[in-house]
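The complex appears here without one of its protein chains, the remainder shown in place.
Moving on to subunit A:
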Amino acid sequence: MAAAMKRRRERDPGLGPEPEPEPEPKPEQGCLRAWAAQSRALVGRWTAARCGGETRRACRQLRDELRELLRRIRGLPAALPALPLELTVLYNSLLFTVGASDSAIKGEAEGIRQGLLRVLEACGACGQDLGTEELWEKVLQEVTVEELQAPLHRLGALQAAWWLAASQLGSVAGLFQLLSTAEDLGRAHCNAGQNKLLSLIKAWRVPPEGASLPLVQSAKDLKEILCTAAAFLQGLQELEAGNFPTALSLLQEAAGGFCSKNILAQIHTCLGCCAQRMGKPQTALQHLKRALQVDFQCLPALSHVAAVYHDLGETNAELQALTLLYEALGKSPPAAASSSPCFLVRAELLVHTPVLISLLRRHHPSEVKYLLAQRCLQDGRVADAVEHYLDFLSLLQEGLQQQVPLDGSSALPRIPEVFLEAASALEQAGRHQDAITVCEEVISRTTDLIPRVLRVEERLESSLPGAELAGGLLSQKKESLCCLAWRAAGYLHQGWAWAKLGESKEAVTQFSRCISDVLRVQLHGSGIKQTENLQPEVEVLQKIRLLSLIGRGTQFLELGRNKEALLDFQHSLQISPGDPAAASYLVQALWELNRKQEAAAQWQKFSQSCPAEDGQQQGQGRPLPLYLVSCQEQAMFPHSEALARSIQDYLGTAAQDMPS
């Protein structure tokens, strides 16, 4: 700034502004030359500065100085000889504005409108009331001065950049239509299959750059960037709209264009997502791998890879990808490294839609760790699952640097569920005491939030008239219901853990608590037990009740209290008729009570009604929450073969006993 001031002081004696009111005053050749020299000097400084460090600061300085210069130029009334310089200075200053902030372009390009007005003023027209698009139209149509064409075109390209950033694609198309001559347009129309906007942009001829008015970034680069950005943007739009093939082609077009590493990786990631949504996982994987090859820092691609593997069911590969992702997240700080300063306007700055943001969302390390744990548990790799879950729990205790996203788009479920899953993993790994401890945490936290009695609608009511008003109340109830479910699940797990540890009495206590918890919920409904259209939480609660009854029953059997066991099994069958485990246990209980006839009858009834029973759960309804899966497995009847044999034997003997 000081240099500019010095120069200004030196020049002051020589300056003689002429405040002539003529429409076309002729400014002194002196100041025009001086300004041109200054503009050249500034651009020269940029050329030197961009090789060194601290480019952003250099951009800011140069932007301020150019703005100062522009202000001075605009001090005089608009004059045709000065306009090319003015427009070039404006162009350069806008480029520096972009470079200085290094974030996405927002808002309107300041100064372009005024520049256009000045052009009109110099040509004797007026355009005060026009909108920016109309202004461009007027300017490009009316102004035919040869020297102004090049600067105007360049400025138009910049304007197009701003419009692209604002997703005003129509305006961009219109502008390029104006910028191109008829023959170019004719050539453009030949390629019918191509996207109109892209063809327009491609058809635009870049004005030559003069040596007298150096540019910070050439218009040719700008055109390429615009092409890439336009293709990318449109591809994203199509992707959002669901037109995957179009999106694919557009994105490929963009990938073929002029772009940096970052944007290329992003484009490939989007291609991968697109392919995945189209149902072509291998293609998706290819694109994603390419993205990672281009730029390994594009970690969202890695998470997408994991997702694709998940869809494919390749757990190993998925786990590998997630592990890699976790390590990569742990290593590098999330702050993006400064990109190369060669180009001030880059495609990344132009394309910044929410779609892209959501596609390129970086996962937090906590999320990735959770995903690892979850997948391991789902896959049955208990040891790994335990390790990961414990890592995750310790991650939670770390300081604030480890953010744990709790919003809707996070991969994490509710925290109590995570705890329950961890408990379930620990149980499966045989660490029952630890599982009990973890469940205790959940139980203690939820205790205060559960009312004594909870009145709940059994099934989901669609569009309840007063739903919005009672929204708060409903969500409160839902929350209480969830807490109840979690606590019940906690007791359930504890019960099974104690059972495994051999402490039957303790197990019975816990199961009883679980059952009493579930009974707190008073359901209002039609009374007819239907398995569909229930609220998800209510379903879960039902399941928990079932499992706890079965669990308690088994413990009663262990303790020899067969009558109570029988009651429990009967209850459980009432809740979920046809449940194989409950039925088997009921038979077992009857058998133990020596009511063999009834047992046999039940057995027969059961085996008839459900022929396809092989331990598979009924696939109706929603899938069981992950933390209940282990309980379900534990509740399965272990000795079905033996029981079947004994029943068969009995039936055989009974049949023999009943001859005549």
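Everything that follows uses one rule, which is that a residue touches a chain if its C-beta (ideal position, glycine included) is under 8 Å from a C-beta of that chain, and two chains touch if they have at least 3 such contacts; residues count from 1.
The working rule: contacts and distances are computed from a predicted model.
Per UniProt, the protein behind the absent chain is "FA core complex associated protein 100"; the candidates were "FA core complex associated protein 100", "RuvB-like helicase", "ABC transporter domain-containing protein" or "Cyclin domain-containing protein". Within the full complex, the residue among A:T181, A:S212 or A:Q403 touching the omitted chain is A:Q403.
Across A:I450, A:L492, A:C631 or A:I647, the single residue that touches the chain missing here is A:I450.
Remark: the omitted chain is touched by one listed residue; of A:R414, A:H524 or A:K605 this is A:R414.
Shown as candidates are A:E209, A:E314 or A:E441; the residue that touches the absent chain is A:E441. Even with one chain removed from view, subunit A keeps its contact list with that chain: residues 240, 333, 335, 353-355, 357-358, 361, 364, 396-397, 400-410, 414-416, 419, 441-442, 445-446, 448-453, 479-480, 483.
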